[in-house]
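One structure is given here, and the rest of the page talks about it.
Omission of a single protein chain aside, the complex is shown with its protein chains in their original locations.
The letters A, B and C name the chains in turn, as written, and every chain counts its residues from 1.
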Amino acid sequence: MLKLNCDIGESFGIWKLGEDEKIMPLIDMANIACGFHASDPLNMTKTILLAKRFNVEIGAHPSYQDLVGFGRRSIPYSKDELKAIILYQIGALRAIANANGVDISYIKPHGALYNDMMKSLDIFMAINEAIYSYDKKLSLMILSTSKNSEFERISKVKLIFEAFADRAYSSDGFLVARSKKGSVIKDKNKVIKRVRDLVKRGVIYDINNKELKLKVDSLCVHGDNEEALSLVKVIKDVLDEI
Amino acid sequence: MLKLNCDIGESFGIWKLGEDEKIMPLIDMANIACGFHASDPLNMTKTILLAKRFNVEIGAHPSYQDLVGFGRRSIPYSKDELKAIILYQIGALRAIANANGVDISYIKPHGALYNDMMKSLDIFMAINEAIYSYDKKLSLMILSTSKNSEFERISKVKLIFEAFADRAYSSDGFLVARSKKGSVIKDKNKVIKRVRDLVKRGVIYDINNKELKLKVDSLCVHGDNEEALSLVKVIKDVLDEI
Amino acid sequence: MLKLNCDIGESFGIWKLGEDEKIMPLIDMANIACGFHASDPLNMTKTILLAKRFNVEIGAHPSYQDLVGFGRRSIPYSKDELKAIILYQIGALRAIANANGVDISYIKPHGALYNDMMKSLDIFMAINEAIYSYDKKLSLMILSTSKNSEFERISKVKLIFEAFADRAYSSDGFLVARSKKGSVIKDKNKVIKRVRDLVKRGVIYDINNKELKLKVDSLCVHGDNEEALSLVKVIKDVLDEI
Partner (left out) sequence: MLKLNCDIGESFGIWKLGEDEKIMPLIDMANIACGFHASDPLNMTKTILLAKRFNVEIGAHPSYQDLVGFGRRSIPYSKDELKAIILYQIGALRAIANANGVDISYIKPHGALYNDMMKSLDIFMAINEAIYSYDKKLSLMILSTSKNSEFERISKVKLIFEAFADRAYSSDGFLVARSKKGSVIKDKNKVIKRVRDLVKRGVIYDINNKELKLKVDSLCVHGDNEEALSLVKVIKDVLDEI
């Protein structure tokens, strides 16, 4: 079964972001911000309780330390420092989860850290080793690409491969950069067709309409606004009907 | 046996504070800063490794969030927010400890949070409940005062009572405020005599030279400079000879 | 003429707060956040440009340093530190203003700093002296109360007295605390009547319906949502008709 995952809990102090209350009932996995790109201890608590209420699997969503940049800027860290900030954030979220009777089961890096992880094996391994040294049972969620088997070969922890139904893929099985034309698929019907193709036949069509065979465990959806929410509802219906 | 505890790991980024390398071999319990009043994930890692090397018991040293004020300013938090920041910091430190093969065993609040905890039962209970909800086996270190039994009666977790050999006590068994004359005892011989009185006969003399009978599990020492270090060495000798 | 002032530019990073684009055309004075309770250099630039577009007078809106608490928590600062954070924020905003061809003309402290200033003459004088030492031509906006003349007597800089049309006043001419029943007046017609009373006859009715004679230079309005905006439009009509 293809699980739906969503970045969530990205409010900060009094500032609200995303329709967390509305998207939480629709998803299977909640990637919860840990205070470095968004959120704070109190918002993390609220998000944990919301995930608990809807019985949603909890993942830590750690980031480079950059609130004002929302973790979207690539910041160079030493390997030791990178491992340390990953552990710090995972542990912080887990303590809040445990104190509220639930636990985390996976890690999905955020923003620039996520992108850098997909481009640099050093960064991938730093994150990987941080998790493995801490708790071998935690999984790491990464982007499903043509390099899945390569990542699996070197990974010390279980990998969860995620795909995006609303993003165009290049022929080498990576996402087309957001800055390029056609990178984001806005036509709802096309997105739904892509979900069907992925679930029923395990394929994604690249930007040249060639088939990509990618292992996908989870689909990343968004809860930013009403339009995004209505798309998730349709995707959920597609998954349920299958 | 009276254990020596010390606030440690209070460097931040490139800024150094305290003679951590020199004090760690002399103490039994390390109260390690968690990034809210001092330290950062990389410095926390280094401090954990240092504690591990000298087989020192590890405690989390959480604080109000106030780097520029070093956690010394009293900031009003709601109960939920206070619990959340405590859990956040404990969990962050614990993950770094666990990933390096060690664990934390107790919590000692820092600075203004420590002082407020001793004055406000609401704050004491918020910290207490945060710890209890997270891990019943963790202890909470507080100041040994004439109210020890009262605190023990309401506490959900095991309490560790600490005393200061270099601080004057008022007749009601609390510390004389630092702003008052005679609050800090600088005469080394007097400090050593106080340690002896405490260890051999379980008493502390208050500022009027009256005996206070206080339960004391641990003595708080400092590693800020060479003078402080040499005092700790003498205190250690006193404890060893007994 | 009674000027309308509004706290504005309180977004932070990607997080939006308030309907700045809609409220700016309606007000006379913009109290612009300076990065300590809200905003950041880029958002400050955008807000300055918006104020410039609508020819709105610009005030600095400095705060205690507390993003996660939105400057609403009272934090104890030494007098020197308080003066320093006020100057830091004023100067930061002014440089951005000047680089964009405009200038600031007054200061209105934010949140807990504003409340503390009204309660503590030490804090009032610290802010006052900071401004005076920097630029004697800048004014300080404070709450109009029964103590206006007392504040005027000790102030080194020109004071601007502001009132709230939607807040109840106690008999001693201070605002009724938000936590008390009836402190916020939600009935639009009542608010408008209060504006009329204030503008035409210079009086505010206190919570016991007794007349208060207060000097008022400016009325504080809010741009948080559509309802707030529609109230400001009506207030503006009332002011225009007079």
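Going forward, a contact is a pair of C-beta atoms (placed from the backbone, for glycine too) under 8 Å apart; a residue touches a chain by one contact, two chains touch by 3 or more.
Values in this document were obtained by computation on a predicted structure and should not be read as measured data.
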item	value
Full-complex contact with the absent chain, from A:L2, A:I32, A:L50 or A:V68	A:V68
Options C:H37, C:R73, C:R94 or C:R167, residue touching the unrepresented chain	C:R94
Hidden-chain contact residue, picked from the options C:I85, C:L113, C:I127 or C:V157	C:I85
Hidden partner chain, residues of chain A it touches	65-66, 68-69, 73-77
Hidden partner chain, residues of chain C it touches	35, 40-42, 44-45, 78, 80-81, 83-85, 87-96, 98-100, 130, 133-135
Chain B residues touching the omitted chain (full complex)	11-17, 40, 67-70
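Here is the rule we use: only the chains that are shown with their structure count from here on.
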item	value
Where chain A and chain C are represented by their mean Cα positions, the distance between them in whole Å	41
Residue numbers of chain A (touch at least two other chains)	40
